[in-house]
Each structure stands twice: as structure tokens, then as C-alpha cells.
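Below: the structure, in C-alpha cells.
Missing here: one protein chain of the complex. Every other protein chain is in place.
Letters are used for the chains, namely A and B, taken in the order the chains are written, and counting of residues starts over at 1 for each.
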Amino acid sequence: MDRPKGLKYTIPQGEIMSPGHLACQGCGATLAMRYALKALGRETIVVIPACCWSIIDGPFPYSSIGVPMFHTAFETAASTASGVLAGLQIKNKHKVNVLAWAGDGGTADIGIQALSGAVERGDDFIYVCYDNEAYMNTGIQRSSSTPYGAWTTTTPGKSFKTLPKKNMVEIMVAHTIPYAATANIAYPEDFIEKLKKARDIRGPKYIQILAPCPVGWKYSSEKTIKLGRLAFETCIFPLYEVVEDRYIVKKPSSKRPVTEYLQLQGRFSHLKAEEISKMQEYVDSAWKKLLKKEEQA
Amino acid sequence: MKKSNSKKKKLTGQGAKTIEFKNHNDMPLCAVSLTDTLYNKTGSWRSIRPVVQKDKCISCLLCWKFCPEPCISMVDGKPVIDYDYCKGCAICIEVCPKGAIVSEDEKK
Partner (left out) sequence: MKIVITGNHTVSYGAKLSRAEVIAAYPITPQTEVVEKLSSMVADGQLKAKFIKVESEHSAMAACIGASAVGARSFTATSSQGLALMHEMLHWAANARLPVVMANVNRAMGPPWNVWSDQTDSLAQRDTGWLQFYCENNQEVLDTIIQAYKVCERVKLPGMVMLEAFILSHTSEPVEIPPQELVDRYLPAYNPEYKLDIKTPHTFGGLTGPGLYYELRYKIQSAMDEALDVIEDQDREFKKLFGRGYGLIEEYRTKGADRLLIVSGSISSTAKEAIDILRERGEKIGLIRIRVFRPFPKKHIKNAVKNVKRIGVIDRNISFGSEGIFYQEVKSALCNEKDSPAVYGYIAGLGGRDVIIDDFIKIADDIKETKSKQDIRWIGLKG
């Protein structure tokens, strides 16, 4: 092969995060942070509640994140971020990005009150929920963000979760948030673009990024990106933005059946044909509703 | 507080520092980080070793882009894996469109 003249970087080349962190092999949440730091740069202060990232970052006196970061209690990502923001504002440090970075349990369950409060107040920060669809740091317990059909240690065996995933983006939209979006670690360019867009909007911004978890979803670590792509291509985790109530949806070139996504993951291995078709129906209907919202806008 | 610089400069960082506290008086008042995580050679977690076959590589950067550590650097247009940190997740092997990264058994 000829060596190409110049490498075409589609995401910023510089790294802020350092290796040596404590993430499991193939961790989606870690990729999400790597991209977020690339997008927002060193002028960023991160607030992290209890979640996988409480551990990933590394033990005192070490830290992999490369920017100032404050570990806070489980339900306080948004409220602590509000305080950080107010502190920066009163000190006239207006150019620093405040990034609240929480898992799905810290966002959709225990932290939803603080998040709702901060969004209602219009606090000017970016909230990223890295969604690995269960309490992974404590060992795979179901959260309200766990999807229908999934095994977790608290929805074991035949008692798999039979309730749908909580739709946090819609909850944020109901707050009349200026910017809400979903993202996916398999599409870093898209995530980075959304973060940059969010950075330039004043007020609260919410991005939920799908972060596949090899341990919790029961798949082999090399499949993280493949599963991310399939989540998008099956429309099980659509990529879209809501900017001032206007929906912008990214569509896959062809919509794949959900089985392609499910069969790669041990957490869905117990599902029978009728349950899979129920899931397909649910995904189809949610996808249709989403496209309709885009049309209406 | 004792700081020691490792002899070899790392591709991915400024060189690993380790910090030991012999006395509580040397410690900061709360748990504030004082350096990065390069001290932690996570390469020991690896059970398989991804090996780049440069002749097959088309320099598409996908392996670099999707490395969660990150421990892949582009040197002369080709990926170089820092085995001090590579945990062997094999994402790079999976995303390579040319099969230019192969899995080898990790020799202990």
C-alpha cells in the first residue's frame, strides 16, 4: 500500500485523557469521556457523581481526566454543577465549560430531581448522561433506563425487565430545555459536533450517549463499536437532536431488524421469538413517532 | 512525597510519575489528584495482544479513533500500540476494515 500523504483526522487529534485509568476492557463510557474532552477542551470543569467514572478516573492522588474534576454524591451531578457554575460566574470566569457527567442511574433515577431543578432554573451547563442501561458500577442492577427484555442482576432469569426504558430526552424537552440530544460512542464525530453546538448555546443542555458495556450487556469487549452501530441502525437507540422544540433525526441508510442487535448480547439471550417481535413492534412505533415529531416541527 | 520519573518516555503521556506518602504531613488536606494515571501499567491486564501489520494498514485511523485507553499513536502514518497500557480489548482488531491488526496470544 502507498502511504497516504496526510492523515485525515475526523475528530480532534490531541488527547486530554491519559491511559492507565481503571475502565474495564472495551468500555463505552470511557470512549465517551475521551470524545467529550476532545470536544470541549481543557477549559472545562467536570462534575461526576457516583457512577463507573468514579472509579475509572483512578485512585487518589492520580487522575486520568486531565481537567479539573469534582467527585460528588450520587444524586447531585446537576446541583453540584449549578454551584460550580454560580461560583465561576461570580468570579467572572464565563468562558469555562461546566460539564455534569453521570450514568443513567444517576440521571434517570436518583439524580432526576436535581437535574429537573437545574434545567428548570436554566443553569448554563452541559449535562451528559452516559447510558449503559443499568447500574454497572455496583454490578449490573436494573435502572429506569434499562430497556425492555434485558437481564440484570435484579431482573434475573424469567423476571427480565418487562417495562420500557424511561425516555429522559422527552423529559428534558418537557422542561423546554434549549438543547437536548442523543449520541452514540460509535459515532464520535456526531457526538463531538453536538457537544460543540451545546457549548455555544446558553442555558442547560442535555446529551444522552449510548455507552455499550461488555460486562453488563454480556458481550465480548471487541464488539463495543459494532453494538453502537447496530443500536443506531436498528433504530433501537435513535440519534436525534431537539433544538428549541425542533426535532432533527439522523436516519440509517437501511433499518435493520432488532435481532441483529439483540443476538450479540447475553443480556437478551433468554428472549423468545414473540418477545423479540414485541420489541420490534415497540421500536418501530417509537421510531415512527419520532419521525412524526420531526415532520411536525 | 516522593516523585520518580520513569526512564522511558511514553508515547501517550509525559512520563509516568508515582507518588508515595510516607507521612500524613506530606499529604494534601483532601483527596486531590497530583498527577495523571500513567503510573498504572494496565498492559498487565491483557490476555491477547493486538499486533499491527503495517503493510496491510491503510491509515484510516479507525483503530486510533476507537481506542478507549487511548494507547494508539500514529507514527509515520501507521498505528503504534503502547503495550504498557493496552488492555487487549481488541476493539482495534474488530474495527479495522483491512484485517491489518491481528490477535496474538499474550506470552506471559
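Note that in this section a residue touches a chain if its C-beta (ideal position, glycine included) is under 8 Å from a C-beta of that chain, and two chains touch if they have at least 3 such contacts.
Since the model is a prediction, treat every value here as computed from it, not as a measurement.
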| item | value |
| --- | --- |
| Hidden partner chain, touching residue among A:K91, A:K158 or A:K272 | A:K91 |
| Among A:E15, A:E75, A:E222 or A:E241, the residue in touch with the chain that has been omitted | A:E75 |
| Which of A:G83, A:P164 or A:P252 contacts the chain that the document leaves out | A:G83 |
| Residue numbers in chain B that touch the chain omitted from display | 21, 24, 27-34 |
| Interface residues of chain A (partner: the chain not displayed) | 22, 42-45, 47, 54-55, 57-63, 65-73, 75-76, 78-91, 93, 96, 113-114, 116-117, 120-121, 123 |
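As a convention for this text, only the chains that are shown with their structure count from here on.
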| item | value |
| --- | --- |
| Chain A-chain B separation of Cα centroids, rounded to whole Å | 24 |
| Parts of chain B lying in touch with chain A, wherever the complex brings them together | 12-13, 16, 19, 28, 31-42, 45, 55-59, 61, 65-66, 68-71, 74, 76-78, 82, 84-85, 87-91, 93-95 |
| Residue numbers on chain A that touch chain B, as the complex places them | 1, 3-4, 7-11, 15, 17-23, 25-28, 30-31, 34, 57-58, 60-64, 66, 188, 214, 220-226 |
